[in-house]
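Data block below; observations after.
Omission of a single protein chain aside, the complex is shown with its protein chains in their original locations.
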């Protein structure tokens, strides 16, 4: 299935939205104006975008501690996102959730999650709902490589297969779980090796190539929509920054040249080169997109800055319906 | 490695010890004299025996809710076992544990377990200890087919592989988890399909053939002793009785002819035929073993019967050291 | 008209068991709302190992009565994902002890989702389970762990003591838009009581005075609330007139009904089956003395299990679980306590 120019440009735009949102959030954090922990998505943009562009608004996704990218790619409102990260009343969670719990139910984004692996069972529940109601919606569970060592992931993967649910498992293999290289936490190199243990197909894809991700995701999603059950898409990718925050080079747990080598394969820049090469877009057009999104992010930041913190009487609101 | 006649006869004896212990316990339970739930091991004797005969006394095992067979095979004292099942002070746990928590630390039997999957991480801990101390002891985790769907199993299997521990995972695939056919709870037919996802070798063996089990276990144990890491042995087997208790036929969740077909392949009777065929033993010798163990079980029952219940002042003893 | 004002139906004359009342509630909710389904281990074809879902799959089919793999975390997760996307799941954990296997999904996910999402989500999820001791099921199949979840904001906890309450509270739990942990007691399943045929709801968060009395208040829930009535009858023979308050819902706690009673009786005992130390009785006691301090003629007494895992052997288990005799002893002590004991 050929992608239209429009689709390609939409993916380009979406990746830039993530990149700039994250870089900006990281910078604001450094000024001390943004509370809590920020697990930034920079470097992995092709995954969220490639997958979410294969989804409809009414499809569901669950996410992780590294969740901003998924929400942006699903169509998240940058202003409400930035406001949430700053703990403001206008944020997606009224300031109560923050980075690790950002979500937008109207976009089918069922939440970032602070507990490794815990989103996958929830995606299975959304998939169950879709099958139960006989809709053709699917659900996608995003998770990291290191998260596949936790029990909840395993139970979710098997449950989806046993109940034959329309769920796509998307692994973002960035080679690390916090400060531990994943090859010290498991002896297999590829997460797809686990798919067979649940009886679902698995495919490895270059997670720095948004078109490749999109293609694999499209196939997996179509399969799920057709009622043919779950599958796993493993995207080999890399986070540019530290586990949290924006520190980049000089971290003792991973070599600088590894970081630099991955940056050579930057998902946005390599994609831009292709767009230009194939005549889909001019440099000027792409630059205009950057500028436009820069402005949108600035505006989001301004919105967040201008927004009030939640009032103290909001403390107990929302604990129960 | 050829088995000596002595070894073959020891395995025969051990299987009969399990068979008669379990049948007797089941009958006592029916009289109402044995409290709680009894998950009987009858039908699966070749697994516990084939594996445990490949172990030394100082090797460790962890077990499941269906744990009597494992303790008998590891050398458990039938009197203390029977007493425990009857809640007596002379039992292995002073009557506090019962069927689901029976254990003998001096034999390296680290406990039956009431929580599905929970024994496996503990076996990993024992394996860790062996490697840490540089001994050549191994640990074995016994678990059922349906238990491999729970998170704790997954974490244990991966942890053992990641830390390269001397652990052998022994799956007893009896096709059911309680009243649910395992093929409804997972789409794969063989548990070994999961081994590759952890990066360990796996082998399927006829769990009704004690020699075959012993051979596979010996290899897996030797591998672990040599420091070559974990592996999985899947034994295809069958429980004759209901999930708990001794009801046998006429259960709505599994066809009678399935039960009968498996009984045709009874691990003890087929083994006896071989022993006679190959001249290892005469019918008389084998019968003498049955008689002898019958007597031992009767004696154990008498011992249990005669034993006192724990005194009320034992209530809080053993909560803390 | 608040929920509290809705008149409850008369129990009528039909007697059914505690478990039958539960099944009736489940079936009525499923019949009334196509979004309600059940899922759990052996709840479908087998009807639940305690027969708590007997006949549900026969009536509603495999689509709505789902057997799952042995995966407690994913069972709760399935419920959360289905609930937040619009269904109204009933998910089952076979034994209450298994809440510990799924504790993250219950307490970190289900209970907190709505709050973390800024209050926008709806999470109509009922988690059913069977708790308590008394079957010699030993330490991992006999616990009463309700206190753990009472301490978690965002989930409600219900523990009924009789068939009438089971049916009405289960109906209310399923219709509730917040997660509910609904606990049945395994020793109560066969207990019979009068239960209306029609559907009705007992609002969550309302205690009930199950026996009026004037000398002393006895607060409890679950099987212990049933045993408390037995103890009260015994004590009546001794001239002690006990008012029994059955909490029914533990979280949210109807402390008002309790305090109102204590202000009349001036003496109170809280009884439960869980171990005493750190049990929910402590919260009830703490609130009573906070709100009725000047009315208390004796400390708030507690009757509960000793601080040990549940022993297997009946020789110990029967002495472990508080029974009517031990409850009565606790009440007697509270009544006998001199006004000033210094």
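Letters A, B and C name the chains as they come in the text, with residue numbers starting at 1 for each one.
The rule is simple: a residue touches a chain if its C-beta (ideal position, glycine included) is under 8 Å from a C-beta of that chain, and two chains touch if they have at least 3 such contacts.
If you're wondering where the values come from, they're calculated on a predicted model, not measured in any experiment.
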Chains in view touching the one left out: A, B, C
Candidate in contact with the missing chain, chosen from B:35, B:50, B:76 or B:151: B:151
Footprint left on subunit C by the chain that the document does not show: 97-98, 100-101, 103-104, 107-108, 111-112, 115-116, 138-140, 145, 147-148, 150-154, 251, 253, 274-275, 277-283, 285-286, 289-291, 293-296, 298-302, 307-309, 311-312, 340-342
Subunit B residues touching the omitted chain (full complex): 60, 62, 91-97, 101, 103, 105, 110-111, 113-115, 118, 120-130, 132-133, 139, 151-152, 155-156, 158-159, 162-163, 317-321
Residue numbers in subunit A that touch the chain omitted from display: 35-37, 87-88, 93, 95-101, 113-117, 146-147, 149-152, 177-180, 184-186, 253, 309-310, 312, 314-316, 319
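We take it that only the chains that are shown with their structure count from here on.
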Mutual neighbours - chains that touch subunit B and subunit C alike: A
Chain located farthest away, centre of subunit A as origin (C-alpha): B
Centroid spacing, where centroids are CA-atom means, of subunit A and subunit C in whole angstrom: 41
Centre-of-Cα separation between subunit B and subunit A, whole angstrom: 45
Sites on subunit C at which at least two other chains make contact: 68-69, 71-73
Touching two or more other chains - residues of subunit A: 151-152, 155, 158-159, 162
